[in-house]
Structure formats: C-alpha cells, structure tokens
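As structure tokens, the structure follows; a few thoughts come after it.
On to subunit A.
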Amino acid sequence: MAISLMSGKVTVSATVNGEPTEWLCEPRETLLEVLRDRLGLTGTKEGCSNGNCGACSVLLDGRLVNSCLVLAVETEGAEITTVEGIRGEKGLTPVQRSFLEEAALQCGFCTPGFIVAATALLQANPSPTEEQIRWWLAGNLCRCTGYDKIVRAVQKAAAEMRGEA
Partner candidate 1 sequence: MTTEKQYRVIGTRPVRPDGVDKVTGRAVYGADVTLPRMIHGKILRSPHAHARIRGIDTREAERYPGVLAVVTAEDLPDVDVVLAVGEGGDVNMRDASHNIMASGKVLYQGHAVAAVAAVSPHVALEALKRIKVDYEPLPPVLDVRKAMAADAPLLHEDLFTDTMGQRSEHPSNIASHLIAEEGDIEQGFREASVVVEREFVTHTVHQGYIEPHAAVAEWRDDGQLTIWCSTQGAFSVREQVAQILKHPISQVKVVPTEIGGGFGGKISVYLEPVAALLSRKAGRPVKMVMDRAEVLAATGPTPGTYMKVKVGADAQGNITAAHAYLAFEAGAYPGSPIGAGCTTVFAPYRLKNVRIDGFDVLVNKPKSNAYRAPGATQAEFAAEVVMDEICEKLGMDPLEFRRKNGAKEGDWRPFGPPYTRIGAIECVEAAQASEHWKTPLVKEAGSSRRRGRGVASGYWMNWGGTSSCTGRLNPDGTVALLEGSTDIGGTRASIAMQFAEAFGIAYERVRPQVVDTDTVGYNDVTGGSRVTFGTGYAAYALAKQMQREIAAKLAAIWEVDPESVTVEGDRYSAGDKSVNLVEAANLISEQGQQVVTSVTTTPHNRSGAFATHIVDVEVDVETGKVEILRYTAVQDVGKAIHPSYVEGQMQGGVAQGIGWALNEEYIYDENGSLRNASLLDYRMPTALDIPMIETILVEVFNPDHPYGVRGVGEVPIVPPPAAISNAIYDAVGVRMTTLPISPARLCAEIMAKNSARA
Partner candidate 2 sequence: MVSASGSTLGELIESLDSQYPGLKARLVEGERLRSGLAVFVNGIQIPSRLNARIAADADIYFSPAIAGG
C-alpha cells in the first residue's frame, strides 16, 4: 500500500477474481465503491451501505463479507471474489443454475449477493439443513421471493454438488 501525498490517494494491490489488480483510491472509499466505481465490477450491488442487506456480499480471502463495511485500503494483498468471479467449468455453477431452474429470483437485485453467500455456504457445509441455509442467508435481504425458492435452489445445488442429482 502506497500513499500518494499529492492527492491523498492510496495505491492498493489485491487479487480480484483471480487477476492481480491495482487501484488508486481515497482512504475513505469502501471496497464496494472501489469494485463498482473504479473496477467496473457492478455485479456487486448496493442496497443500504451499512451492512444490513447483503446485496454487496463478496468473498474476502474466502470469507463472506459485506463489501460496504470494508475499507478498500484494508484489502491490500487480499484475495477478493465477486459474483463476476463465480464461474463453473462449463459456465454457470450449480448454484447459479439452480437459481435459474428454481425461479429463485424475481427482480434479481439481491441475486448476486445470494449467489456469493450460497457459494460460501456450500463450501463451508456441503449438506446444510433448511434451518442452516436460512441462518446463513439471514444477512441477505430479498424483498421479492419470500425466500422459499431461494432455499430450495440452495438445497438443489447442494444435492447436485454432492453428486446426488
């Protein structure tokens, strides 16, 4: 991390979706702002900017975080995965595919956050119960679906990833 005295801006280097990336930003900028406004990764959404909706979920060194609560300068050297970085060998991952097949999205605005959160869940726990899925996803708000089809999509993706489907 290098601070440029002229502009008060900071240079940060991190790995974003597998690519070494470097950017300049102000110390007050959040990771969400940098992803969206400086790196053009607008798949990560802003719903509240204060940690209450989960639309901005990303993986930071494998951990699920709200990128609106992380300062971009804190991510020096980190490994960041956004929804754009979630790809399967054949295109969509089982989580993405099952969201489509189960109609687990309506407006789709919460969807990137849910895809990232569900992906993290299934990495941590390949066989979650309904209760565990609901608990894990409780940080992601969806106003459209009533969560029913989201929970089912995660269950289906989990089964597929376990080789049961």
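In picking the candidates, the idea was that all candidates are chains of the complex that A comes from, given by their letters.
The criterion applied here is as follows: contacts are C-beta pairs under 8 Å (C-beta built on N, C-alpha and C of every residue); 3 or more make two chains touch, one makes a residue touch a chain; residues count from 1.
No experiment lies behind these values; they were computed from the predicted model shown.
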Candidate from this complex that touches subunit A, chosen among 1 or 2: 1
Touching residues on subunit A, where the partner in the complex is candidate 1: 26, 28, 36, 40-53, 55, 82-84, 86-87, 92, 96, 99-103, 105-112, 115, 130, 133-135, 137-151
